[in-house]
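Just one protein chain is left out here, and the rest sit where they should.
Each chain carries a letter (A, B and C) given by its place in the written order, and its residues are counted from 1.
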Amino acid sequence: MKIGMIGYAFMGAAHSNAWRTAGRFFDLPATPELAVVCGRSADKVAAAAAKYGWESSETDWRAVIDRPDVEVIDICTPGDSHAEIAIAALAAGKHVLCEKPLANTVEEASRMVSAAASASGRSMVMFNYRRVPALALARQLIAAGRIGTVRQVRAQYLQDWLVDPDFPLTWRLDAASAGSGALGDLGAHSIDMAQFLTGQRISAVGGMLETFVDSRPKLDGSGRGPVTVDDAALFTARFDGGAIGVFEATRFATGRKNAMRIEVSGSLGTLSYDQESMNELRFYDGAEDPLTAGFRRILVTEPTHPYMDAWWPPGHIIGYEHTFVHQVRDFVTGVVEGTELSPSFEEGLQVQRVLDAVQQGISLRGV
Amino acid sequence: MKIGMIGYAFMGAAHSNAWRTAGRFFDLPATPELAVVCGRSADKVAAAAAKYGWESSETDWRAVIDRPDVEVIDICTPGDSHAEIAIAALAAGKHVLCEKPLANTVEEASRMVSAAASASGRSMVMFNYRRVPALALARQLIAAGRIGTVRQVRAQYLQDWLVDPDFPLTWRLDAASAGSGALGDLGAHSIDMAQFLTGQRISAVGGMLETFVDSRPKLDGSGRGPVTVDDAALFTARFDGGAIGVFEATRFATGRKNAMRIEVSGSLGTLSYDQESMNELRFYDGAEDPLTAGFRRILVTEPTHPYMDAWWPPGHIIGYEHTFVHQVRDFVTGVVEGTELSPSFEEGLQVQRVLDAVQQGISLRGV
Amino acid sequence: MKIGMIGYAFMGAAHSNAWRTAGRFFDLPATPELAVVCGRSADKVAAAAAKYGWESSETDWRAVIDRPDVEVIDICTPGDSHAEIAIAALAAGKHVLCEKPLANTVEEASRMVSAAASASGRSMVMFNYRRVPALALARQLIAAGRIGTVRQVRAQYLQDWLVDPDFPLTWRLDAASAGSGALGDLGAHSIDMAQFLTGQRISAVGGMLETFVDSRPKLDGSGRGPVTVDDAALFTARFDGGAIGVFEATRFATGRKNAMRIEVSGSLGTLSYDQESMNELRFYDGAEDPLTAGFRRILVTEPTHPYMDAWWPPGHIIGYEHTFVHQVRDFVTGVVEGTELSPSFEEGLQVQRVLDAVQQGISLRGV
Partner (left out) sequence: MKIGMIGYAFMGAAHSNAWRTAGRFFDLPATPELAVVCGRSADKVAAAAAKYGWESSETDWRAVIDRPDVEVIDICTPGDSHAEIAIAALAAGKHVLCEKPLANTVEEASRMVSAAASASGRSMVMFNYRRVPALALARQLIAAGRIGTVRQVRAQYLQDWLVDPDFPLTWRLDAASAGSGALGDLGAHSIDMAQFLTGQRISAVGGMLETFVDSRPKLDGSGRGPVTVDDAALFTARFDGGAIGVFEATRFATGRKNAMRIEVSGSLGTLSYDQESMNELRFYDGAEDPLTAGFRRILVTEPTHPYMDAWWPPGHIIGYEHTFVHQVRDFVTGVVEGTELSPSFEEGLQVQRVLDAVQQGISLRGV
């Protein structure tokens, strides 16, 4: 199964490793081949190809799609190019794996869903945290009724890399490229995860955005330019199954490095997770005698835990890039065996709708 | 200094212990005398007086206020009676210590503030968590600039005692007595704490309330009656100093017993706290070299920590009721020495205004 | 029940509080009266009496024992005087509560056991940590077979107050007064706790002592004097029921303030405890499916937990001095109702024998 990857920055390194490694630990029904990687600078992308193990490189993504031997297009570019690339790839009969968020607007995402619906190729959006074993286990436990009726979600995605007011104005701080800031980059993960874990969809939101530092040094050294995305986004939500939730996404939580945290409470129990300790899941089982009930730290390294039979003995933990390896495993298996690929573009569109509603904001009430 | 206490339930036990104990560990400028405790049932209040060490008991709170030897009225009743008792006590020249929230409505709270302003006696509302050494230390560190400009507050007050749908319909679930549910009982603490720690006031809010179980068994056994308060309250907020915050108060967080949590992030650091581990404060100091920076677990038991020189050697922790002992220490000291008593009724009114704005709600935006 | 307390320093404050408070929260079959406190300096002991609520003070402990109205002698002095006072008190028909370790030598402790055996009064040695609710719960769970056959004990008692080489030469650093250093002060608690939890007795030990700082400033300012006790003690042990254990007691564990930690592993589970978080017990239940098994953090604040029905609602924690309150409750109840008082002097002697064997040391093997 020949892969063409568009984009090769931070996500490119993680994706390359996943394509290279998945078959070394999992039994895959097809062997991914790292056929071609694509980037704008010929030199840089050639260097990336050598470093990451791609057979060739390209500077025009259309040329990658035009290659008849390439079966899969893996999109790792900024959000503003997702729709164009994905729609072209689907039109060419390729399978598409697209980084999150699906697009920068609901309109783009809707077109991608339409394209996917009528395509011969399969498609999937990458919310890699669904492939964290601890979170896949949480989903299993909720689906099995272990926490009863889901009542409340508390989700935080806390980072701090913008605390320094002189951190430069990268594409992630430009609305035209990134769509939004913490909301789309971080909040999108929380939204997808909340919906994935609870099996409920967010039906209404009320939120607000804040940009604490409104100008930053431009990358070309020509002074400061405006930050056009949010630094932090806060919102409350109702789910269609009766749950309620509270969400925070921020790049200003000093000292929190990658704290994608989510806690789901139900009538019978609670599950709690923090990405900074990604091999652990906290579980309170309300069915236990209060004499010995308590939040358990499940070290998610047992062979019966999702994905973990492929790795090491109990107690030996895995890391961030393993989520991408698991994603490749599920994608390749789904494509070859014709089973469901999730999250679908339709699920990605739903996340986009929530992001859009949050961005439109609400009127706060004065005290 | 003779004390008269109105009400003697859960809070009565904690207050009695505080009046008895404060002078045994702190050097007080006056010795509290447990003169009289007041309750509706003559038998029960007499038993409480014996148990808790009060010299006498009464069934009419007006009789307590009428006693010329009683200097201080300590109000531990449900919120709907606070205004009447406090205003009468102030009119009689007594000092007043009133449980939180100050009242059930903004109107009542406003009248209390007016009464306090023109009274000869001193007054104070009891947000006892201000007297947790770890939180008093957090306030010191923020005031000293250790976390820089305050940017974000994340506050949760999580309990789970209503998860059982057959938990009975106590006065706390009746709007007429309690005003509101989780919002006023728990959220009030979070609001006061957020304002205390940041030194900023909440200026606007957007929130929502939810009642998951809308009827419960009546205490008299005559079937089920309606729950007229919220089980959970979620809201986002803006502060007048530029910070933003997200709040959750709930009695449905299965497994969370008394998790009054608050985290404050600033441009230079973050402080984090959980009442279930009340002797600990987490502090991330952004001024440190990233090589060794990390959230510190400060065990707040050193003699230089607030209130702790009165207790045990380092590492020997204190418990919940100590917050009331500290409150008595500060109240007695403030009354005798004429120094500021905080939180004032005016601060209590501000909390009431926030609660009121949250209760009025917002229109969520559909997804 | 009139109490006479000999000694009034750190332990005196804790004991006084316990005698005053136990009846306010627990239903006791007799009411302790703080009759007389005894110390060497007339002025200081009078001040302590006023501060802590004792009716009178004395400078001669024999005078306290001579008082016919005093029923209970509470011994809080350094270890070298325990035997003389306790034996005299027992001879006078008093009940005796004696601080740990029971004595400074096996010989003294043996005489105390003999005196107790033939006395009309009851006796008990104070290992107050047995009255931590979390540890009492641990004992219950082990006795109920929840961790199966007990296999291993890992016990640490870590403090750091001697790290500063200029910390002064108090009586605790003088072998004549204190018997030993970290070993008897801290290790004695670990030994008693290990035996209490497992229900097994230590039958053999191999250990070593170390004094890192061998001279310190004398209290009278006359230069430095020799430290004649250990700063740290390490030993391994065999128990008579087949378990094995490893112990560390130290005053040099920088940053550890009062970390009395103990972990007991059995064939079916493990229990783990740290005094710095004394309201928590960790429990791994090996009977659970590995899918959801994990160390639970039991917040030991439920009404069904030992001692906790007397205190606050779930999630509201207690502190260090509560262990003494519980001890008074158990002592008074045991004396009045004639039930077993534990730990007995005989149990205290067994601890002394272990301490003695550790102090005699072993020959290490060179590498």
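We take it that a contact is a pair of C-beta atoms (placed from the backbone, for glycine too) under 8 Å apart; a residue touches a chain by one contact, two chains touch by 3 or more.
Because the structure is predicted, anything quoted here is derived from the model rather than measured.
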Message: From the list C:Q156, C:N258 or C:S277, pick the residue that touches the absent chain.
response: C:Q156
- prompt: In the full complex, which of C:I244, C:L291 or C:A310 touches the chain missing from this view?
  reply: C:I244
Message: Touching the absent chain: which residues on chain B qualify?
response: 137, 141, 146, 281, 283, 285, 290-299, 302, 304-305, 314
Message: If the hidden chain were put back, which residues of chain C would touch it?
response: 147, 151-152, 154, 156, 160, 163, 201-208, 210, 212, 232, 234-238, 244-248, 250, 252-256, 265-270, 284, 286, 293-295, 350, 353-354, 357, 360-367
Message: Take the complete complex as the reference. Which residues in chain A touch the chain that isn't displayed?
response: 10, 13-14, 16-17, 20-21, 24-25, 51-53, 159, 161, 256-259, 275-279, 299, 301, 311-322
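In this section, only the chains that are shown with their structure count from here on.
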Task: Could you tell me which chain's Cα centre is nearest to the average position of every protein Cα atom shown?
output: B
Message: Since chain B and chain C are copies of the same chain sequence, what is the angle of the rotation superposing the Cα atoms of one on the other, rounded to the nearest 5°?
response: 180
- request: Answer with same or different: of all residue numbers used at the interface between chain A and chain B, are over half used by both copies?
  value: same
- line: Taking each chain's centre as the mean of its CA atoms, chain A sits from chain C at a distance in Å of 53
- request: Provide the list of chain A residues touching at least two other chains, using ranges where the numbers run on.
  value: 293-295
